[in-house]
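Heads up, one of the protein chains got dropped from this complex, but the rest are sitting where they should.
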Amino acid sequence: MNILEVKDLDMSYKTIDGEVEAVKKVTFSVKEGESFGIVGESGCGKTSVAMSLLQLQADNGKITNGEIIFDGKNIVGLSESELREVRWSGISIVFQGAMNSWNPVVKIGEQIREAMREHYPDKTKEENTKKIIELFDIVGLDSSIIDRFPHELSGGMKQRAVIALALSCDPKLIIADEPTTALDVVIQDQILKEIRKVQDVLGLSLIYISHDIAVIAEMTDNMAVMYAGSIVEMGKTEKVFSNPKHAYTRMLLESTPSIVGPKKKLRSLDGEPPSLINTDSYCLFSYRCPSPDDNCRNRNIAMELTKIDSEHYADKCCINCG
Amino acid sequence: MKNEKDIAKSIRREALKKNWRLFRRSKLGMIGIYIVIFFFLLSILQPILFVTGVWNKGVYDPVVGYSEQFQEFLVVECPTEYPTEKYKNRSDCPGRTEVNVRTLYYSDAEVGDYIIQNLQPAPPSREHILGTDSLGRDVFSQIMEGSQVAFILGLLSATLGVGISTLLGTIAAFFGGKVDAYLMRQSDLILMLPTLPLLFIISAFAELQVWHLAVVLGTIGGLGGSVITIKSQALQVKVKPFVDSARITGGSRMNILFSHVLPNVAPLALLFMVFSVTGAIASESVLSFLGLLNIDMSWGLMIYLAQVEGFIFSGMKFWWLILPAGLSVTFLTGGFYLVGRGLDEVFNPRLRDR
Partner (left out) sequence: MYKYVFRRVYQLIIVFFLFLVSSYVLFDAIPGNAFQNLLLNPDLPPEAYEQVIKLYGLDKPLSERVILYIGNFFQGDFGYSYKHFPRTPIELIAERLPRTLMLFAMVNIIAFYTGFLIGKILAWRRGSKSETWITVTSVFSYTIFYPWWALMMLWFFGYKLNWLPIGKFLYPEKWYDAPYDSDVIFVSMIKFTLVVSVVQILVYIYTRNIESLSMRRNVRFTSLVTIAILSLLYWNQGDLAVQKPYAMDIAYHMILPIFTVTVVAFAGTALLTRTTMMEVMKDDFILTARAKGLSQKRIRDRHAARNALLPVVTSFIFTIVTIIDGSVLTETIFSWPGMGQLILDAVLEEDIPVAMASFSFIGVFALIAHFIADISYAYLDPRIRIQSQG
């Protein structure tokens, strides 16, 4: 049962310099209880995808095409009040940099209760507080945090509280956008374990977004690799890791050191992410591809995933390149 | 191999162009700048009209000009009780083209006669777009003169004030310790003094002219609260890593002050300057309005004269004596304020529209 199906999603931002196509023809689906990873470098569009799912993109961003079907219903084009019902109680999100997710002048407990009040207006304050204590238990926080202000907590505590906040309205799908980027490795490990535990206990679906391929390997069942706004490879995590087909995926994997096996020289990817304005005329990866075809830079490439096997897809161009 | 200086210059030019583009996107800033330019054109228009001979100085000079205007008036006798058939209430008699027989001291005219009298202040006509005041001086010319006064005064005092407070603020931030304490207490002292009464006192022992007033306003403004704000901004810059690296690489204190700290404090200082101009123009207008200044002509003075000669309560009958001056002060100060808001958007990315 697919809890989420994204079909041909296009999203772009209007800027002074032109229209930036941040998300191009993105298609994927997430089953109930599954954990799905999205990996890619900074600026590849993964956060834009996350924002689109909740329609939280900035004022100058707009979904120009596509469908997002959550729990059987297409949420693109819904009115603001309808969307508000989906937000948090259907899909919730743990932001990058959870430090700043908190309003500095309101107590933590009050900020969580506020969300609960919005979606469960009939519950009393005691019921809500009790639930928060349970959630804090799951994420490993003391109940005294409820009456504290955000600046009184450490980074790790704030992050855990954000997870508790994301769980507070019993969502079916949680999006975690680089939740551990700003934390040290030890805390990171703890948080990841908490998230896994929460998922198992509550049976939630999870979309995990990161640029750290190692974390994706550890946390996800299925994954997608994004580059310059499109998905270039997608499939079961094991299969993508053991048999990466797209040139970009291969370069990503080869640039991460391994602590087992013989020492290998790392390959890194030269260059920078391409500009996303006016992108129709050439293969976006061609400028960094180690072995581009003459045609690559001139063809009008439509990103299209071809099947490699039942659970593994990759963009038909760039397979077996480089 | 480009010279370092050339590179620096072209970087600065690029930055300026970018800032101008950002400014143009600010609706408030653009409205403000149009208003300021409008009044600036007014202030240079007047000398041009005189120099090119379009305007005869004898007639149009805002201070000593005189325009003869005569009109025929019907002599009437105003009743003691209102309302009557002809007049609805007291202010309707005498009408625009009438004169009350009781005010004619030197004439033997009777009720029903027509006499020719001097018409001052005269309503707007083809020769005088905004009419004349009670001394026969062209009001439009006065507005332009007032515009010159406003610009000179505003810019002079603002520059002086901002110069002083930037210097003192940076020095306080940089040298700390006793110097800082002294400067902060000095600012406290100035802040404690009420400005308006202070200006009264100063104008009481010196008849202030435009330049004097500008210096006074600039100094008081410069030594006051703005020192504290600039100092906190300078402090923020001081703790930035590039200042430390400048010191390590051997820059002297003065060098760091001028080439690193000042440029970073400059946006705030510029903002202050623009807002100081509004304060200066307003202060001058208020002081002129109270008759405390020795300025030949300014907008505040125009309102002062209108009030002293009793034209305010005549309402809309003599509107050209009251409205243009008041509106000019309002709009020019508003214009500068809007420009300040526009600059705010340039310097603070969080305030931009997108």
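Each chain gets a letter, A and B, in the order it is written, and its residues are counted from 1.
Just so we're on the same page, contacts are C-beta pairs under 8 Å (C-beta built on N, C-alpha and C of every residue); 3 or more make two chains touch, one makes a residue touch a chain.
Source: prediction; values computed, not measured.
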{"item": "Omitted chain's touching partners, listed by label", "value": "A, B"}
{"item": "Touching the absent chain when the full complex is considered, from B:Phe200, B:Phe242 or B:Phe258", "value": "B:Phe200"}
{"item": "Options B:Gln209, B:Ser259 or B:Asn348, residue touching the unrepresented chain", "value": "B:Asn348"}
{"item": "Option from A:Lys25, A:Arg87 or A:Arg160 whose C-beta touches the chain left out", "value": "A:Arg87"}
{"item": "Touching the absent chain when the full complex is considered, from B:Ala280, B:Ile322 or B:Val346", "value": "B:Ile322"}
{"item": "Where the unshown chain meets chain A, residue by residue", "value": "54, 56, 80, 83-89, 92-93, 95, 97, 100-106, 113-115, 117-119, 121, 124-125, 149, 151-152, 165"}
{"item": "Residues belonging to chain B that touch the chain removed from view", "value": "27-28, 31, 181, 185, 188-189, 191-197, 200-201, 204-205, 278, 282, 285-286, 289-290, 299-300, 303, 307, 312-313, 315, 322, 325-326, 329-331, 333-334, 337-338, 341, 344, 348, 350-351, 353"}
